[in-house]
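Structure incoming, see below.
In this view, the complex is presented without one of its protein chains, the others remaining in place.
For chain A:
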Amino acid sequence: MIELDDVVVTAWSPDPAGGADRVVRLLGPVTLRLAERRIAVVGANGSGKSTLARLLNGLVLPSSGTVRVDGLDTATDGAAVRQRVGFVFTDPNAQIVLPTPLEDVALSLRRRFPDKVERLEAARAALRRFGLGERADVSVHALSGGQRQLLAIAAVLAVEPAVLVCDEPTTLLDLRWRRVVDDLLADLDQQVVVVTHDLDAARRADRVLVVDDGLVVYDGDPHEAVAHYEALMGQAGVP
């Protein structure tokens, strides 16, 4: 269970008129209880949905209010929260740290498997699970964009988090890989929170949050939420 209580995120921002920096509100106040297995977050660019996603594993800490995952506060129990909540970024290049897939997944497993042989075997098993077994030793540069995103997901899931948060995981992918990643996320045992611009994927979720101007303006049935979002975009002049 993820709980957000009266969460507000603010940041310093330069004054366009050249004056002193000012504080701007990026998100909130937001109060949520997230227990559904599949949750989608939709919203325009800059609406605050990525900030919301980053709150869930402590990448962003609330300026006020609290975020708890299974009772653990992201502000005070950050390391424990990150063991429970995996995070997948839009661009896998930012997430892949080492030169080959096997090494990168093994890096995630260093704490869990101190023995090198066991660690490499576990990393190979994780790669096989995502269809990357044959590519374990190639340069990550030789992987397609879709394979890199699969690798990023494999590296996160290798440590078996209870929750997976994905920030637009399919935005950079073609249709084929988008379907592969969508299907993969749909089949996971974990609770999955996905920030997405793919409204078809959002409709398949159990619950959809619509974020606009830093606020959750709609929360509920996926089809109604997506309709609300489309109406919102229509009002904003988007065809």
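Rule of thumb we're sticking to: a residue touches a chain if its C-beta (ideal position, glycine included) is under 8 Å from a C-beta of that chain, and two chains touch if they have at least 3 such contacts; residues count from 1.
Here, contacts and distances are computed from a predicted model.
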Protein that the absent chain corresponds to, by UniProt name, given "Chemotaxis protein CheW", "Energy-coupling factor transporter transmembrane protein EcfT", "Thiazole synthase" or "RNA polymerase subunit sigma-24": "Energy-coupling factor transporter transmembrane protein EcfT"
From A:14, A:46, A:99 or A:131, residue that would touch the chain that is not displayed: A:99
Option from A:33, A:128 or A:141 whose C-beta touches the chain left out: A:141
Identified contact with the non-displayed chain, of A:36, A:91, A:121 or A:206: A:91
Chain not shown, touching residues in chain A: 57-59, 78-79, 82-83, 86-87, 89, 91, 93-100, 102-103, 106-108, 110-111, 116, 119-120, 137, 139, 141-142, 155-156, 159
